[in-house]
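Here's the structure we're looking at; comments come further down.
Apart from one protein chain that is not included, each protein chain of the complex appears where it belongs.
This part shows chain A:
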Amino acid sequence: MGIKFDFRTKLLVIVLMMSLVAVLTSDILIYTLLGLLCIYLLIQGFYRQTVKYFVVCCVFIVLRLYSDGNGVTFLMPEMFLFMILRILMMVMAAQPVLGMPPGEVVAVFKKIHAPNGIALPVTFTLRFFPTIRSEFSDVFASLRLRKLLSWRHPLDAMEYIVTPVIFRSSRIAEELAASAESRGISNPGVHSCRRKLLFRKRDWIMCVAAIAVTVMYFVLERTVAV
């Protein structure tokens, strides 16, 4: 459950977040923005992901506060902590796009007349992202069972990991392509979509709120910097 926004709204939030990530320097503004992003994900129904992001954010914020700008030993320098928080902001803003159903992604690309050379690989990338972890974990589990994972022979271990992952991924690529073909993805005619792509009132409200928050953060950043 949760409010579903139009792709363009989600894209606007990502672009605005990108501009904020590029200028924000104040810690307190970064931390509050992470809080706002948690609310943004919660209202769209990403409860489990929000909890995970929230815990990770809290851990890194505490580490930054604890380190007082000096990093936590040589294992976690200040730069590492800073970069993780910045990447987290972008990942949280992109989460609703990453979780979009493939059919909707195709419909969006058709609607914005994106070239197929870019639109199709991006669609398959987004479709495959959630399953990558299980692909690798299956391979690792199988290798552990056969006791084939060893640091003593790194090149052999690399071969044992890479080869099945490539075979499995290649097979998935063929299956996904066949599935997409059978549903007429390469049909040159006009495509219809079960999901209606409408820019509703809620999208307008979200866009206005996102722009207002961005302007406010820009102003606050300038005030803090002065």
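As a convention for this text, a residue touches a chain if its C-beta (ideal position, glycine included) is under 8 Å from a C-beta of that chain, and two chains touch if they have at least 3 such contacts; residues count from 1.
Simple rule for what comes next: contacts and distances are computed from a predicted model.
Candidate names were "Ascorbate-specific PTS system EIIC component", "[Fe-S]-binding protein", "Trep_Strep domain-containing protein" or "Serine/threonine-protein kinase RsbW", and the UniProt protein name of the unshown chain is "Trep_Strep domain-containing protein".
Remark: the omitted chain is touched by one listed residue; of A:Y31, A:F82 or A:F140 this is A:F82.
Contact with the chain that does not appear here is found for just one residue of A:I3, A:V162, A:C193 or A:M216, A:V162.
Within the complete assembly, A:L120 is the residue of A:L120, A:L143, A:L197 or A:L220 that touches the hidden chain.
Where chain A meets the missing chain, the touching residues are 14, 18-19, 21-25, 69, 71, 74-80, 82-83, 86-87, 90, 94, 116-118, 120-125, 127-129, 132-133, 136, 155, 158-159, 162-163, 165-167, 169-170, 172-174, 176-178, 180-181, 185-186.
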